[in-house]
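A single protein chain has been removed from this complex, and every other one stays in its place.
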């Protein structure tokens, strides 16, 4: 109890503040390993989708359903948010707390934009085509895969919000730097998954 | 156990200590207690099954209840008894073996345990709420979709919650081994049990996500009318089988690989010899894990995947016999020329070799896709997987408990009772399951409620039931042994077995910070090296300084409780929409706990070096 944890708040920040402490290193590795597991999680959903994508039960097929415009917009939003979170980590390593916050804020807003588009897309399918997750095996698999990804985006936004609120007054230190870094890894991974979703679900669905 | 040692404290503070602990050694105790409880439940279910099958056309229990029994016996033994006890042993030994003060994420470790316990309780409460799951431990979609009542829903939610805990545990162990090895503890100096923990955790990491998804698909089909497995809407139940076995086959290696590591440690300790072929053992373990991912379809030979797919999976399956054979021979050669001590732990290890080898041999027989059409869904399969799971996993668990009991609880288990329970269990095990090979070859199908008169199955089933009771008696003796040792057992010294690895260099039970100074490791079997070349003491790998420790927390328990309540909400919302309160309430509560945890600054605390110095001086005296 005599110890005052001053080692977490050094005057000069090290080059990689996210990995400077053992706890930070653990978080870094733990998050990477988690993403390894997530790869298999999404693969299971992709596999289910690919096995069921032609089981439309008389409903609309992938070609009739999907439009490319909105998906392109969503892709751009999420890709850009990946870059902005890279900027945030760049400023974290330069110990520039304000700029890091700015870029993380932009990342979050882009994520919200993406999510809004996705909600609009789902609502559109349900109201215009009567295509819900109950209407066919294809519907179930589509909403499971894309919805699981959307759920990850939502979780990421909530995570980011909590981080931004909790650290607003604390500034950057060796205790919270790993937290920002793990979030950014998660966010990039979500983007990787989306790259495969727009390729496999939408573009390949359009081609047939 | 440790209750006796700390008799002065009130029961309330003892309970609170365990409810809020993040110490890997106490979490190990919790895992062993929880897993042990479910092991007893699963054992009772097994006895009910065997009583029902004691004679032809018996009516001891109804057909429906029999289905619940076989389902719950399998599910309980694999998910709620086997794995948690193994994770308990890993928690107890692995951080000590690599010279760490705790695991990488102590808070998460506690959360893993509470999720397992609440998931297991949820699953078993189904007995009180209108019937347990009855679609087999595999719960194939085609059957599970038809199962009336809420049994299968309990299966889905219970396993989902417990599985999430296991996945976290896996990540935790990998991170621990990657970042927290003591100075000098390179990967190729790690004891085999640590290696096995590492590789098993990797298997957990990659195998559990398909199960998670599979349970989600089944849950949505049963509760929210989706169409993944609804053939009328284009669904496909083969997906369930694939996802289940992509998880399920690695799962059987998750159940056996830790024990391979454990047996390696036991054989080398009690032969007073370095493990024969250490490097080959490490790579054989990796190879088994690698191949284990590529053979899942051998559970589906009769589905009709076609001769090409079946043949590929048959060859892959048989290939696993090679690294396993390497291991068996290395164990034998470790004992060859060693000074072998035969005590209870070693007896279980010795009993394992022939028993497991028989199971592996029938595994190769089953792996032949042509012959498998004959064996499929008969008692031959039942005999096979009990030979590997009981002969491997359960024997290993008993061996590990005898071996590490002194380290975990500071008492030595009674040798006489230990040997008695081994011999009775060993005899009972072979009586129960050896005859089942022949019952299977004679055509007795598995999972059937009754068998008929005059088909030559009477004697075999009677013998099998007698054997099951012998295993029950042995288990009771073992439990009595635990109680006896807690009250009258011989106090354990730091190194009761003349051990070789780091866990034996510190007191039994270890202090809560494990090591005053992180140890310096000079090679494989570090303690043995110091005994042979040094003064028998592990040199320190760091100067004496304040030690950083994590704070305890009650939040993991509360988070588990929230998911438990949400589980009931999910199960019953189909009956009445008021249950959405439980669903959303429970989830909100757990997420709220997560947010609270996230908003805290939990820096942990420091043990001042004066206190450690005093402890060191105390040891020197």
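The chains carry the letters A and B, assigned in the order they are written, with residues numbered from 1 in each.
To be clear about the criterion, contacts are C-beta pairs under 8 Å (C-beta built on N, C-alpha and C of every residue); 3 or more make two chains touch, one makes a residue touch a chain.
The criterion applied here is as follows: contacts and distances are computed from a predicted model.
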Name per UniProt, for the chain absent here [options: "Zinc-finger domain-containing protein", "Sugar ABC transporter permease", "Sigma-70 family RNA polymerase sigma factor" or "Cytochrome c oxidase subunit 4"]: "Cytochrome c oxidase subunit 4"
Shown chains touched by the chain that is not drawn here: A, B
Per the touch definition above, residue among A:8, A:57 or A:79 touching the missing chain: A:79
Candidate in contact with the missing chain, chosen from B:178, B:223, B:371 or B:591: B:178
Option from B:206, B:263 or B:504 whose C-beta touches the chain left out: B:206
Positions on chain B contacted by the hidden chain, ascending: 174, 178, 202, 205-207, 210, 236, 238-239, 242-243, 246, 293-294, 296-297, 304-306, 309
Missing-chain contacts mapped onto chain A: 12, 15, 19, 29, 32-33, 35-40, 42-44, 46-48, 50-51, 68, 72, 75-76, 79, 82-83, 86-87, 90, 93-94, 185, 188-189, 191-192, 195-196, 198-200, 203-204, 206-208
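Keep in mind that, in the parts below, only the chains that are shown with their structure count from here on.
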Residues of chain B that touch chain A when the two form their complex: 104-105, 167, 170-172, 174-176, 178-180, 205-210, 212-214, 216-217, 220-221, 224-228, 230, 232-236, 239, 242-243, 246, 546, 595, 598-599, 601, 603, 605-606, 608
Chain A residues within the chain B interface of the complex: 1-3, 5, 8, 22, 25-26, 29-30, 33-34, 36-38, 40-41, 44-45, 47-48, 51-52, 54-57, 133-141, 144, 162-163, 165-166, 170, 175
